[in-house]
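Below is one structure. I have some questions about it.
A single protein chain has been removed from this complex, and every other one stays in its place.
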Amino acid sequence: MAEFQEKSTIVRREQLTGDVFRLTVHCPRIAAAAQPGQFVMVRAGETLDPLLRRPFSIHKVTGDGKLAVLFKVIGKGTRLLAAAMPGERLDVIGPLGSGFAPDPGGPHCLIGGGMGIAPLYFLAQHLLISGHGAANPPVLLGAQTQAELLLLAQEFSELGYPVLTATDDGSLGHPGLVTDLLDALLAEVRQVYVCGPLPMMRTVAGKCGQAGVACQVSLEAHMACGLGACLGCTFPASSGGFHHVCKEGPVFRAEEVLWSR
Amino acid sequence: MAEFQEKSTIVRREQLTGDVFRLTVHCPRIAAAAQPGQFVMVRAGETLDPLLRRPFSIHKVTGDGKLAVLFKVIGKGTRLLAAAMPGERLDVIGPLGSGFAPDPGGPHCLIGGGMGIAPLYFLAQHLLISGHGAANPPVLLGAQTQAELLLLAQEFSELGYPVLTATDDGSLGHPGLVTDLLDALLAEVRQVYVCGPLPMMRTVAGKCGQAGVACQVSLEAHMACGLGACLGCTFPASSGGFHHVCKEGPVFRAEEVLWSR
Amino acid sequence: MEQVAAAPPPVDLRVTIGSLTLQNPVCTASGTFGYGREFAALVNLERLGAIIVKGISLVPRPGNPPPRIIETACGMLNAIGLENVGVERFITKKLPFLRDLATPVIVNILGDSVEDYARLAGRLSGVEGIAALEVNISCPNVKKGGVAFGTVPEMAAAVTGAVRRETGLPVIVKLSPNVTDITAIARAAADAGADALSLINTLLGMAIDVRTRKPRLANVVGGLSGPAIKPVALRMVWQVARAVSIPVIGIGGITTGEDALEFLIAGATAVQVGTANFFQPTATEEIIDGLAAFLRNQGLSSIRQVIGSLQLE
Partner (left out) sequence: MEQVAAAPPPVDLRVTIGSLTLQNPVCTASGTFGYGREFAALVNLERLGAIIVKGISLVPRPGNPPPRIIETACGMLNAIGLENVGVERFITKKLPFLRDLATPVIVNILGDSVEDYARLAGRLSGVEGIAALEVNISCPNVKKGGVAFGTVPEMAAAVTGAVRRETGLPVIVKLSPNVTDITAIARAAADAGADALSLINTLLGMAIDVRTRKPRLANVVGGLSGPAIKPVALRMVWQVARAVSIPVIGIGGITTGEDALEFLIAGATAVQVGTANFFQPTATEEIIDGLAAFLRNQGLSSIRQVIGSLQLE
């Protein structure tokens, strides 16, 4: 429960596609405390517009105090971040929220769609370190086109994970939804971790539920504070009432979430 | 009366002191139409904060479609401009306002204080071109410290003007007010052009009035549009009522201005 | 086979305010576009839905002493003090330029008493080249102790009725947001004969220079405008559009085509662009282009399909 605010320095900026970027920043205290599935709140720009910090999953953590965020340009905050250059400072708060709870026993299946792939890489790193990565079924990665997937798929491979891909336009891997790839694997899986667009997570949660496979999902909500204070980031809970995504989540067990709305 | 809006490219960025910068931008239509004493309205940053454009005097114009602005960092707009790098685009509107009316016969005396020096360089260029520069009395330049003056004084010298300087801290030239230097010159001068802090211009206007020397002053006012539309940029007129600095000015004959307030 | 770029399908941006049809819903807000001419070098004035000129009074007004404007977070405060050339000079000096445009000209009027408004309406009615009147009721009623006409339903109705009786031109009543219940003022104006309502005028605000400890505006308080106020404006437009059956014109912080669409979806028939003209003179043209692009993307043929189309559960 220790959060830090660090004026981190951008050490690396990569442009993966026209609108997908990866920034690696030096923020040793946040990096040291980070757990897979947690996120950071980043101040974009230095004026009052944009006003609020932007939440991003922790995508990678390196031993030397660095962490990376992987993001797509959506609006003005991500546009400003995409223009930030190495050497510039970035005001980062984290690590925030409650992340994945890696089940001690595999096999583990990681499923990421679009920018939902971001937290899964950190999880994959973590599973490897704790000795649960190598023998696992393929990581399933989906995106609109191959451009978004190429480098990321390669990096999961380099970690030692088999990778299966799906693209909307069929330019890489399975043409269609990444969730289609799950059916063939469900029998051999004990734990699914999924992050991506809501309909995708709903589908995965449904399939896992039917197959009796444990499933953890990483939700999104508009956030003002990221600290559990504003009560803005709610998501309907299956038990009635609301989850606060920034504090109780962003990762939930699929059955805790009210998927119907 | 033709104004242009140009997405200009920054071709050069110079840092003169800790907080004084000069940006040279390529905006051929504005540069071609510019007259000494006119100004431009520049958009600082790309979001809604800061909201309004910032007015800057046209400091230099070159034949190849470039113009320069010289500015000091005051608040958030100038802070953002100071961080703009060559290659970036700057949205500029100009040339605006009614500038100096160079009297056909000299001798001309130019007096600039602080960033008020900016428009005088363009005026000096212009007077030279029209054949009135060489035989003139010294240009009088004042600032807080020498750092601000060194390069600018040299550039006026290179144009062929004698230069006298004054600094508040005595680090260059006369220790004290640049207006002190005027007394000795008034007898040989026909026309004074002054731009700088209000008290300085008031003093110069007073001295010129007593000596019967024509004096043109370049005023400042907070501006929203720079186009004569918002009626925000008023300055009290000696005839009663208000001048609109952006349209009727920024340059006025000293006797048109109500100095008393 | 060669691909021939098809011309984009035509979209219909026309809207109607009373008896007045505008080629598109994008107008300029009073006081932010001068008398039109100031923007002629930068904006194609012929493309605008309408030009609404700076508020005009019976006699010229010098306005407030400076400073008159100050930037705030995503907004600005102004205390121009209703400086204007007066109705006679407006007619002789400013109107001729505007009359030569195909774009409708709407004259914003202001007064210190009900009679002022009535006389202005009468004077302007006979004049060629005026498409409508916009009645600014945010001004204080000097006869009634300075309470703004726009804050009391009966006073708003009195001004509206007086103007209505003097003119056959469409009458647009411009509402102040500095009230508890804007729908009460809106209904009063509508019932008194307004053809349309425009809103919002500026929110009353203030700024202080902490070094001098003086107000930043010589007038102490001023009107807040710009993107900062858009959420308040949109809420009020939505409330008023539900409360009256005459057209509503949305104003407040509109800067982009998307901003304009929010107001149209909330129920506005047209919009006015104010502060955005200052920092982006071509804002109106970009908004017009944005509306057309939106219709094309959504496969719609007319902007009228968008007006009031807010989806509530």
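A, B and C label the chains in the order they appear, each numbered from 1.
In the analysis below, contacts are C-beta pairs under 8 Å (C-beta built on N, C-alpha and C of every residue); 3 or more make two chains touch, one makes a residue touch a chain.
Everything quoted here is computed from the prediction, not taken from an experiment.
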Chains still shown that are in contact with the chain withheld from the display: A, B, C
Options C:88, C:115, C:154 or C:258, residue touching the unrepresented chain: C:258
Contact residue for the chain not shown (choose from C:74, C:155 or C:270): C:74
Residues from chain B at the interface with the omitted partner, ascending: 48-49
Missing-partner contacts on chain C, residue numbers: 72-75, 77, 151, 178-180, 203-208, 210, 212-215, 220-221, 224, 226-232, 234-235, 238, 253, 258, 261-262, 265-266, 294, 309-312
Chain A, residues in touch with the chain not shown (by the definition above): 1-5, 43, 48-53, 93, 221-225, 227-236, 241-242
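Note that only the chains that are shown with their structure count from here on.
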Topology of the chain contact graph, where touching chains are joined (line, ring, star, complete, other): complete
Distance-maximising chain from chain B - centres being C-alpha averages: A
Separation of chain B from chain C, taking each centre as the mean of its C-alpha atoms, in whole Å: 36
Gap in Å, rounded to a whole number, between the CA centres of chain B and chain A: 53
Approximate Å spacing (C-alpha centroids) for the pair chain A, chain C: 46
Junction residues of chain B - those touching two or more other chains: 48-50
Set of chain C residues in contact with two or more other chains: 73-74
